[in-house]
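Comments concern the structure below.
All protein chains but one are shown at their positions in the complex.
Presenting chain A:
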Amino acid sequence: MRIALFVTCLADTVFPEAAKATVRLLERLGHEVVFPAEQTCCGQMHVNTGYQREALPLIRRHVRTFDPYDVIVAPSGSCVGSVRHQHPLVARRAGDDRLAGRVEDVAARTYELSELLVDVLGVTDVGAYYPHRVTYHPTCHSLRMLRVGDRPLRLLRAVRGLDLVELPDAEQCCGFGGTFAVKNADTSTAMLADKMRHVLSTRADVCTASDASCLMHLGGGLSRLRTGVRTVHLAEILAATERSAITGERTAVRP
């Protein structure tokens, strides 16, 4: 299958390993990945911070860029959630019903990675090998906007060598929330502190999730406290194999 990668601005700029892992994984499963170079950002930060007018050209760009593709994947629940739920709303509020129709059409072909693997490609065992103790944080937007349910857990359970431990109070927000983490830094930190406490209680070596943004937040806190727990994107775990473990091919970067 020919799959267009919607890389997301954060993964492109700061966490390329998550995006590279998505490419390696899909190619290993026998699919062709294409990267439409005109893409930049879906505009979620602007919409969530209260700048819908500024987001509109980014939404138009996103639609223009991805309209030619039948299947689009992003390694982010939040950005897919934005495309599915916010793009149509913003387009309608701007009075552009034609754009709203086009974004809905593109959104219907856009999948978060675990959705693509389980629902579209029909795989749960992707042939990965990852010999670590791992806990999974279901990010709010993948949980409640996309309803990915247990798809990421089913994928993780099929990874050889992986010891999956349940995260207590997993469904509570980590406190990131985009600009919320800056505008309400104290409240965000209080939420982060509880999330880190739960992560540490699992004695996992690695905390994974399907959003680089939440992992950046969690990872930033875990690093500040020198906990030794790494945050690794789900795509990087699924892309890891016996071969990559031996050759040292980079599959996990975030301490």
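As a convention for this text, a residue touches a chain if its C-beta (ideal position, glycine included) is under 8 Å from a C-beta of that chain, and two chains touch if they have at least 3 such contacts; residues count from 1.
Here, contacts and distances are computed from a predicted model.
**Student:** Identify the UniProt protein name of the omitted chain, choosing among "histidine kinase", "Serine protease, S1-C subfamily, contains C-terminal PDZ domain", "Aspartyl/glutamyl-tRNA(Asn/Gln) amidotransferase subunit C" or "Iron-sulfur cluster-binding protein".
**Tutor:** The missing chain's protein name, per its UniProt entry, is "Iron-sulfur cluster-binding protein".
**Student:** Return the single residue from A:47, A:118, A:134 or A:148 that touches the missing chain.
**Tutor:** A:47
**Student:** Applying the definition given at the start, please give the residues of chain A touching the unseen chain.
**Tutor:** Considering the whole complex, chain A reaches the absent chain at 7, 9, 11-17, 19-20, 23, 35, 37-38, 40-41, 43, 45-52, 54-55, 57-58, 61, 86, 89, 93, 140-141, 143-145, 171-173, 175-192, 216-217, 219-221, 223-224, 253-254.
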